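The complex appears here without one of its protein chains, the remainder shown in place.
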Amino acid sequence: MRRLRQYLPALVILISMLVGWELAVRVLNVKAFILPAPTSIWAALIANWNDGYFIFPSARVTLIEALGGLAIGTGLGVVTAVVVSRFPRSRDTVLPLAVAVNAVPIIAFAPLANSWFGTLSPFSKMAIAAALVFFPIMINLLRGLTQVDSSALELMRSYAAGPTAVTAKLRVPNALPYFLTGLKIATTLSLIGAVVGEYFGGLTETLGRVVVAGASALRFDITWSAILVVSVMGIVLYLLVMLLERALIPWHPSVRGERRA
Amino acid sequence: MTGPESVVHLSHVNKTFETAGAATVALSDISLDIRRGEFVSLIGPSGCGKSTLLRLIGDLTEPSAGAVQVNGKPATQARLDRDYGMVFQAPVLFDWRTVAENVRLPLELFGQDKDTQASRTAEMLELVDLTDFARYRPYELSGGMQQRVAIARALAFSPLLLLMDEPFGALDEMTRERMNSEVLNIWQQTGITVVFVTHSIPEAVFLSTRVVVMSARPGRITKLVEVDLPQPRGLATRESSRYFNLITEVREALRAGEGPASDAGLSSVERTAAEGGIG
Partner (left out) sequence: MPRSPEPARSRGSRVLFFGLFFVGILVFWELLKFFGGDPWRYFGWTWRPPLDLWFASDINLPHVWAIVARIFQPLTSGANESLGSYLFWQSLYTWREAFIGFVVGGVLGIAIATAFVHFSLAERAFLPYVVASQTIPIVALAPMIVFFVGHNITAVVIIATYLSFFPVTIAMLRGLRSPDPRALELMRSYAATRRAILFKVRFPASVPYLFTALKITATASVVGAIVGEGPGGIQAGLGRAVLFFSQSYSIAPEKLWAAILFTAVLGVAFYGIIRGLEARILRGRPEAAGA
């Protein structure tokens, strides 16, 4: 019963949005290339799930590209953050570089990645996703590793604890909430990286290619159904991170909730 | 004298803080000797440097002049050898560890094996009477209980010196008195040497074998008051006349340390009021 109460508001909003949308499209006679009606999007999705545009198999490939990019980007981000926190002097060299890489927009990076790794290779899309994921992970983790309560640092000092021990026993647990914040941002970015990378070329059976194919055939119901699938995947990934939060940082005030005495 | 009987030895210690522009002299020419098994309180007005003095002993900061020796070694060496445990004003417990895991922390850092860790932790929790709360998280405990965990943690590796920086300042009077009895209990059971910073005169007198009275900034030692109340101390102690006399002695020493205005026997606040100043 409590579960229902938890999800009810979102459900209500969803239903009202869908209804409002459907009505708006019909009543205002909105052109399909702007926004098709939800019913037609749904119909296109069903019809093309494992047929026609093959949305389901495409979704699988895109998901793999996104997750691959997420893993690579997270790995790089974590390593970088740990190194910079351990050797504070490296900040001045590493951080500007990280910012610079992050500032390059996808539309510039995608042709490069395709040229480097091959347009048809999923690895080129993973590279794009990784490039988007790297910075939020790195910067959040870095802050978490360095933003430590000074009394706690003094406590460790009173125990004559070496830098490795301080990192392992204090900085890392302290950094988890920040890291998970970065991970939440990163999951959505990894999907975007994969899909938009696919716009610029890739295997036919990927959601980005479905979007492009649908658009060139003026089938915007197809386009939006692919985007819908991307969205759902994004929400699912985000929820997974939230579950991870409950498991890893039940002690953080933002997760354990506020006690009302 | 710096023999093995002397656990803490301060010799002409000065501490000056450089803040933007000005230099503040926190401590001026402090010389003090603390013997094994003593319970010494440091008391003084706010800003007199008592916390700074404690931190000097714990090698959390360096003296500007003079020498600090702990257990016959320089303070830094004593810290590296883990000769002391420290309890701060705030408990500084890690929220992501349970009570037992918090107490275990120093033992983990010192590389003790798991069995020793477990038995020491259990002993310490027993000592502070928190055995039932071993699995709880710090934020589920009251302030007093958290401080008890901090004390258990500080004692986990059986240091010979315990440094306490106003540990009960945030607690209410009744909890505070109870904690005082517990600390005394622990002191007697373990034979540890304690250096205790406080701004409560009754607390200082009740707990200590000796009270070090400090003056206002720059901090100097005004007087050393020997507290010869019998052990064990309890409610009866708090109602004895010797107790009240000692409190008065300390209070007067404090006033004396406030400067020339107190020569008339009034504290600076009382004097201003008498002259028709405030209210």
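Per-chain residue numbering starts at 1, and chain names A and B are given in the order in which the chains are listed.
Methods note: contacts are C-beta pairs under 8 Å (C-beta built on N, C-alpha and C of every residue); 3 or more make two chains touch, one makes a residue touch a chain.
What you are looking at is a predicted structure, and each value in this text was computed from that prediction instead of being measured.
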Subunit A, residues in touch with the chain not shown (by the definition above): 6-10, 12-14, 17, 33-35, 81, 88-89, 92-93, 95-97, 99-112, 115-116, 135-136, 139-140, 142-143, 145-150, 157, 162-163, 177-178, 181, 184-185, 188-189, 191-192, 195-196, 199, 211, 223-224, 227, 230-235, 238, 252-254, 258-259, 261
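The rule is short, and it goes like this: only the chains that are shown with their structure count from here on.
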Euclidean distance of C-alpha centroids - subunit A vs subunit B, Å: 51
Complex contact set, residues of subunit B against subunit A: 58, 60, 79-82, 84-86, 88, 90, 92, 94-97, 105-106, 108-110, 137, 139
Subunit B-facing residues of subunit A, complex: 149, 151-152, 154-161, 165, 169-170, 173, 176, 249, 251-253, 256
